[in-house]
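As you look at this complex, bear in mind that one protein chain is not there, while each of the others sits in place.
Order of writing sets the chain letters: A and B. Residues in each chain are counted from 1.
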Amino acid sequence: MMRLLRQQGWVVGLLALFVVLLVVAKLIQPSYGAGDFGSLVRAVLPYAFAVAAQTVVVIAGGIDLSVAAMMALTSVTAASMMHGASEEYALLVVPFVLALGFGLGALNGALIVFSRVPDIVVTLATLFMLQGAALLVLNAPGGGSAEWLRNLIIGTVPIPGLPDDVTSWFPKALLLLVVLLCVVWIPLKRSRLGLSIYAIGSNQLAAFRSGVPVARTKILAYAFGGLFGAMGGLSLTMSTGIGAPIPGPYLMASVAAVVLGGVVLGGGKGGLLGPIIAVFVLRLARTILTLLAIDPNVTAIVEGTILVAVVMFGAFIAMRSRSR
Amino acid sequence: MSITSTAERAPLGQRMKRFMSDYPLVPLLILLAILILVLQMLSPGIVNQRWIANTVKFAIPLALLAGCQTMTMLTGGIDLSVGTAATMAAFIVATQAVDNPAPVAMMIALIPAVLIGFANGIGVGVFRVHPLIMTLGTSLIGVGCLQVYQRTVIASGAKVPDFLIWLGTGVTGGFPNALLLFIPVAALLLFIQKRTGFGRLLYAIGDNERATRLAGVKYWQVILALYMFSSVLAGIMGLLYMGLIRAPSLSLAEPLVLPSVAAAVIGGTSIFGGRGSYTGTIVGALILTVLTTLLTILQMPEGARRILFGAIILLVTAAYLRIIEDR
Partner (left out) sequence: MTGQPLLEATGVAKRYGAVAALKNASLTVLPGEVHALMGANGAGKSTLVKILTGAISSNAGRILVRGQERDIRSPAKARLAGLVPVYQEPSLIPDLDVLSNLRLTQTPVEPFREWIRELGVPDLDLRDMARDVPLAIQRVLDLARALAVEPDVMLLDEMTAALPANLAERVLDVVKRQSQTGRSVIFISHRFVEIAALCDRATVLRDGETVGVVDIEPGIEERIVELMLGAKVEKKRVARKQTEGEAEGSGKTRVAVRNLKVGTKLHDVSFDLKDGEVAGVVALEGQGQDELFAALAGSIAPDGGTIEVDGKQVSFHHPVDAVEMGIAYVPGDRTEALAMQQSVRENIALPFSAAFRNWGPIRMAREGATVQNAIERLQIDTRAQREVQRLSGGNQQKVTIARWIAADARTLLCFDPTRGIDVGTKQEIYKLLRQLAEQGKSVLFYTSELEEVQLVCDRAIVIFGGKVVDILPVEIADEAALTRAAYGLARESHDEVGVLAGPHAAPEARP
């Protein structure tokens, strides 16, 4: 029970930190408002999906180094398929790319299960392979995106009965993020598969002895990771309108946000909410540094230091609670 | 149902497996030989003394970085900041050598490596941050610092000390001069692993940290020393690599980081700790270097090359695992 409270306490703390950072942003630049918040959410979108992908896998006791490469591959696939194609064609592209992500994720899992090679090595290898595949699909940034897809994350959600001042704080991108995550995550977490994912992350031997199909569960966990990765790839194409074959900085960001969000590396603990809020916090911290007109190079140093300091602090807290 | 007689009449496959598990280096060397053979067949005459010297020359920096991975992996860790430590050392030595004598410039160049190692050691050893995260984080900070540093020295130009060029690119009597650095370093690493108390502790910590605690080992001391050692080794590699490449850049050694992990893994070091040896890592670095040459000769598109590279890492590790585990 205390554990549960602590867990939720962590999430609430993160949320509070996010609000404090919003206030700080407002203080630094009084004109910081709904529009800026909207662009923050759009910037967060790919990161959030990367984090979701990493979270599922980490809870199952693994780690996915290939998440950024997965996003690059799905992004260029979508972009090159939609390039010059009709708007309706994109209706087919989206499910295809999502299925591709799911399948490649499952392949990741299957390779881990059947090769019995440690996940960190397998996903390192698939990191190379997916990167290579992305380069084969598109040699340089290019392709295109359907207009309706791009519009999905532009603008705000009109809520009847609420004044514009309020609705302007509900960007479409946020709605898309919340809906997609909930549609996948909530049924998953409630299902026996979800329990099994936590079980194999917590203690694989005990899970096996409890009759959990460990291999299948692990493969599915990676498959869901792949699915979130594909969503991330699509969101990249949506926000830039093209696909880029070189993976972005999503691996480090996803691992850091997972840790910051209270999901223990090693598996079995945590949820999705914490890491998602954590990624918002990290992005907002970066925005604030930019608002302070700090040299972007120095920003990188400060951002890295904050990241390391926060992770160290988190590890310290975890250590103290363990020894109690 | 007599087991002993089954063992005596074990099928050929079984016997070969056991042979390979008793001599884990053999399969690696066979793979290396096959790769060289394929290379020779694809491009007859390529394998000559000059090619060998060249291959060794390029394998040495990789093997040095992979040495960092081997040492940290023994404790169940990993050091992803080696690329940054090496790049910083390389960049700083090239810019500092303009105004300072070479030895001074080299000493200055190693300072960031020491600092990165110290930060890693404190983070992993005292605060118990996962090494993957900690070293990625410090490397992020390092890159930021390097960018800021670059703008302060942008006007003064760069100069690679002659000694480093001699060491990095020179060949004496068919042998790359880099061996003068590498052989003592490799001997030192192997000696540490096999014959020192520190080496024993690395293996034991990777195997069972609680047991080492009960035996009176202070974890943070070992980890701090380890990551500082790893960083300084990476810094030295950066100096050597500067002499080899001769063109300072802000991401000089970065492309070698993931291959360095691959080399250690192919060489049989367990990423979970407790198992491995630098000998295997050296062969692993050679294999990766030959493979890169092979792919360049085949004129593979970059994409296909990476796919193959990944597949080989996976296949070799899986095969190796099977040979090792059925002892």
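Structure notes:
To be clear about the criterion, contacts are C-beta pairs under 8 Å (C-beta built on N, C-alpha and C of every residue); 3 or more make two chains touch, one makes a residue touch a chain.
Predicted model only: the values in this text are computed from it and were never measured.
Only one of the listed residues, B:N48, B:S156, B:Q221 or B:S251, touches the absent chain: B:Q221.
Remark: the omitted chain is touched by one listed residue; of B:K159, B:R200 or B:R246 this is B:R200.
Touch with the chain that is not drawn comes from one residue among B:Q49, B:S156, B:T172 or B:N208, which is B:N208. Residues touching the missing chain, restricted to chain B, are 1, 3, 7, 10, 18, 191, 195-198, 200-201, 203-204, 207-208, 210-218, 221, 225, 274-275, 326-327 (touch as defined at the top).
Taking the whole complex into account, chain A touches the unshown chain at residues 1, 3-4, 192, 195-196, 198-199, 201-203, 205-213, 268-269, 323.
Heads up, the rule we're going with is that only the chains that are shown with their structure count from here on.
Work out the mean CA point of chain A and of chain B, and you get 31 Å between them. Within the complex, the chain A residues that touch chain B are 63, 111, 115-118, 120-122, 124-129, 131-136, 139, 245, 252, 255-256, 259, 265, 295, 297-305, 307-308, 311-313, 315-316, 318-319.
Taken in their complex, chain B has these residues touching chain A: 78, 119, 123, 127-130, 132-134, 136-138, 140-141, 143-145, 147-148, 151, 258, 261-262, 265, 271-272, 301-311, 313-314, 317-318, 321.
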